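The following block contains the structure, expressed as structure tokens.
Removed from the display is one protein chain of the complex; every other protein chain stays in position.
Right after this comes chain A.
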Amino acid sequence: MRIGLFATCLGDTLFPEAVKSTAVLLARLGHDVVFPPGQTCCGQMHVNTGYQREPVPLVRNFAEQFGDSSIDAVVMPSGSCAGSVRHQHEIVAERYGDASLRAGVATVKAKTYELSELLVDVLGVTGVGAYFPHRVTYHPTCHSLRMLRVGDKPLRLLRAVEAIDLVELPQADACCGFGGTFAVKNAGTSTAMLQDKMRNIGTTRAAVCTAGDSSCLMHIGGGLSRIRSGTRTLHLAQILGSTRTTPHALTEAVR
């Protein structure tokens, strides 16, 4: 398959390792990874903060970059960006776009997937040849869980990883408190939510807390780093991309 990779602005700029692992994983599975160079940002932050006029060019750019029919599917290592493309782009296009934008948005929406959806639903794989000999707990991010309904797909992928010690996270479905600009506008409430998430992560004694979204991981990882917790965060793609020949080396960095 020719798979269009959307790095997301956060992944491209601040968390490139998760995107690299996504690309490597897809190449390893035998697919062509296409990276349209004009891609930038899906506009999620704008829409979620209340701005729908400003991201119109971003929505248009996304549809143009990935609309080409030679791209069979579009994947992104982010549940919330996939949610933005699938649920919010049409709201923006309906309100401030023209007929061609609405058509472009509909085309690209139909072939957009978050990583675990692409692997399990489209490519039909759960075992991806990964090897990760560490204790791991999985936090299902809200947008993956409740907007995209990825269900247990990420867990099925993790269970198939060789040598992994996967432990259940108590109160896993509770929000970590990130919420984009919520973490800045309502920093106190966001921190109170983060504390409870970190307490639950602590009880698992996992070396790694993983999730399908670098943004939530930036928030959780930032909190774990501040309290000098023994647990670090790692994107799901990085665990799936780790193999016996090129294993992921755990370090203490917040990233």
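FYI, contacts are C-beta pairs under 8 Å (C-beta built on N, C-alpha and C of every residue); 3 or more make two chains touch, one makes a residue touch a chain; residues count from 1.
Here, contacts and distances are computed from a predicted model.
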{"item": "Protein name (UniProt record) of the chain left out of view, among \"Nitric oxide reductase subunit B\", \"L-lactate dehydrogenase complex protein LldF\", \"ABC3 transporter permease protein domain-containing protein\" or \"Iron-sulfur cluster-binding protein\"", "value": "\"L-lactate dehydrogenase complex protein LldF\""}
{"item": "Contact residue for the chain not shown (choose from A:G4, A:G43, A:P154 or A:G212)", "value": "A:G43"}
{"item": "Omitted-chain contact residue, chosen from A:C9, A:V75, A:A93 or A:I201", "value": "A:C9"}
{"item": "Positions on chain A where the hidden chain makes contact", "value": "7, 9, 11-17, 19-20, 23-25, 27-30, 33, 35, 37-41, 43, 45-52, 54-55, 57-58, 61, 87-88, 126-129, 131, 142-143, 145-147, 156, 159-162, 173-175, 177-194, 218-219, 221-223, 225-226, 243-245, 252-255"}
